[in-house]
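What follows is a structure written as structure tokens; I'll ask about it next.
The complex is shown incomplete by one protein chain, all other protein chains being positioned as in the whole.
Up next is subunit A:
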Amino acid sequence: MLSNLMVTNQKVVLIIDQLNRERIAAKFIDSLLKEQGQGEEVKVLPIGTQLKHVASIETLLGDNNNPKNAINVILPTLADLLCYHKPAHIFQFINRLRRCEHVSRVFLWASPQLLLHADAEYILAGCEYLSELVLRLETDTTLSLLSRKPGGGVSNKRYTCEVSKTEFKVKPLVDAAANAATVTEVKSEEGVKAADPGGTFKIELDEDEMVARNALTLPYERTSDTATEGNIIYTPDADDDFDDEDPDEDLLI
């Protein structure tokens, strides 16, 4: 299911819709969260004319003061946001949400064919830059998922999808191609397995492995969360002998 790939540790999620499904954007995201049992902690921002009131956006951060209940925020679509707010204001707001510890995830929906702004391409690129997970709904049967890990790793994978009104099934596109290769191989040469041409290692991850990998917090990520600094505080004794001259000066380094 798509929700396994979308509801992960990544905080800012951008959905680029090339199929004109903007009218169901909020429902789409809400369904993803519900499938992962996150349906209760959702805050949907006002849409349309209600967006005129800047205060309603700003107050969102102040509303949830209890750190135990981190919320998922579903932003209005980028087309609606651009209708009432300047791009700089939108970027600032997304950035603030990203830093806010009471917010577990931020979802933004963008349909490139509906962006009225003159610099729509740059704005969309800016949103992509801010996002940690970018889902691109390319066609009715294919999508791509770009994932940026906190450690700096980036993966860009394509999937085939099977969409009904209530279900969104995905299958890695590479695996599908490999499976097809395997079937033809088996037919032509029984007993010989279609191995990865790169070797005997299994490089690709299936959906469950991907979820497990995304859920795992690596030790160096844990330490980077804490705000402790690694400075060495040294208080010199009165008898310490300090030499102002460089002791290695004669080495001509």
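By definition in this document, a residue touches a chain if its C-beta (ideal position, glycine included) is under 8 Å from a C-beta of that chain, and two chains touch if they have at least 3 such contacts; residues count from 1.
Rule of thumb we're sticking to: contacts and distances are computed from a predicted model.
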item: Listed names "Anaphase-promoting complex subunit 11", "Casein kinase II subunit beta", "Ras guanine-nucleotide exchange protein" or "Elongator complex protein 6", matching UniProt entry of the absent chain; value: "Elongator complex protein 6"
item: Which residue of A:I24, A:A125 or A:L218 touches the chain not shown here; value: A:I24
item: Interface residues of subunit A (partner: the chain not displayed); value: 20-24, 27-28, 30-31, 48-50, 79-80, 83-84, 113-116, 163-168
